[in-house]
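What you see is the complex with one protein chain gone and the rest in place.
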């Protein structure tokens, strides 16, 4: 079982490195007497993305996964921390530098109905990135657009149509073509298949995989649907209330989840087979409001193993097995040391 | 290669043709839209071709034939189909000529107000922060002053003329557009497609002109058409108060004002310009309603 992914154990090139990333939103309430609450949407993230891989980020509402995506894209300013993209810090870039960096860093949005400007034709939508960066015009632009359309499976007769003339799946193809136009290195897929029908979801997932193989793309695949994430990701990070609670190779996460929240999340997914019908190991309670997260480990009010320590202090986010990161006190407590390898025990002693 | 271009060109034409056809079909289906469009067309043609349609010079007085009733009333005749006023001027000719100034004032002050309001609304909504604060507080202070009082003061100081009238009407009503455009911009700005424009590296100017503007313009045009109607009425009120159009120019509002004292004895002097205002305003409102429907980008195929 404890088997490292061959690819990851060899020297992999890091393309994005996120260090202690934080994003706090100020929410002001009231008009005369203003009260400000801080929503810690993202609260100290550390992870790396390797070139050519797909890193899946899963979590429920309020976990900060979409905010993370927008921070990486530079669509939001980080409150604290760094996002190194090929050694340059996105978090510290000027607007002009960001504009240039966007040639390498693209996004596919969740809702194909709202992410395409309804007043532009397919040709304008797909060609726009090239126009904006002054890369092509006239016939060369049209040729490029046609090629992109072919790549994502759209027909050239659709060039002059408007987005509302397409079905959800086809619109998502337009969105993908638009993202690919600049030949980026990294694409953030923000719930890219969540709004699609099951049979269309499969088409788009296959398309994304095909494009990755052909163009050597790196994906950051943000989603709440675990099956899709497992299907497409090489590694998966699980977020809860602004923090990464576990990150590991995809099979590792599914076969040996360490964090109690990961356990619960995996167990909650209904399996499409009535023979597997079972009593879920339900976790109690609701997801807390991110403007008022619980003390210590954010998961402790819902965690069946929570102790006083969990209420008081934040667990460290540690690499307990090679390439398997987790943030949990319970795992590191004495009675569980048997499941942890030697490295960890020594680290814990320190 | 050529075949591809040709084919797309054909597809393009067919597509636009189809859309135009759809628009026509929709217009025929909407009876109020058709009525509105016809009224506005008739009034516009009347304004453009006034010298050819009108039988008399609108300023020509004829004391002998003063206060003649319309042709169907006793004492009226077809020489003056809608009668004459207290100075013997032909009411019909004056209405025809009056449409020029009423439309000119209505349309140009709306365009002026629209441009100012659109500009500030976009800036306030898109850039927010201090820009928003400054612009919106200015808008608030404009709104706090009663419009008519404000206009009266300015007109009294500058002296009434066609240009000042347009400037004053435009300069006071831009706040409506600014508020509307700002709030629309605020909501459009949060849409994913604007985020996607940022994500491909588009500059602010492009985002505002290609993403925000086209998506706020339909509500804008609807408000603008409705405001043409308000402005025509406003011009009438100011002329009625003696601060708008001055003789020998003629506008419907001025005619209304002139006819006021004869209402009891010679009703037609004030009634016909009144009807002209009402019908035109209704026509413009119908047209605005219809525009709102067709400007929705999702004309279903």
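Letters A and B mark the chains as written, and numbering starts fresh at 1 in each.
Simple rule for what comes next: a contact is a pair of C-beta atoms (placed from the backbone, for glycine too) under 8 Å apart; a residue touches a chain by one contact, two chains touch by 3 or more.
What we mean here is this: contacts and distances are computed from a predicted model.
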The complex's invisible chain, by UniProt name, from "Phenylacetate-CoA oxygenase subunit PaaI", "ABC transporter ATP-binding protein", "histidine kinase" or "Anti-sigma factor RsiW": "ABC transporter ATP-binding protein"
Candidates A:170, A:185 or A:218 - the one touching the absent chain: A:170
From A:44, A:227 or A:294, residue that would touch the chain that is not displayed: A:227
Of A:20, A:37, A:61 or A:95, the residue in touch with the unshown chain: A:61
Footprint left on subunit A by the chain that the document does not show: 60-61, 167-170, 197-203, 205-206, 209, 224, 226-228, 230-232, 250-251, 254, 264-277, 279-280, 282-283, 286-287
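The rule is short, and it goes like this: only the chains that are shown with their structure count from here on.
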Subunit A and subunit B, separation of their C-alpha mean positions in angstrom: 51
Subunit A-touching residues of subunit B, taken from the complex the two chains share: 4-5, 7-8, 11-12, 15, 191-193, 195-203, 206, 210-211, 214-215, 297-298, 301
Residues of subunit A that touch subunit B when the two form their complex: 70, 73, 75, 98-100, 102-103, 106-107, 109-111, 114-120, 128-129, 132-133, 142, 146, 156-157, 159-162, 164-165, 175, 178, 181-182
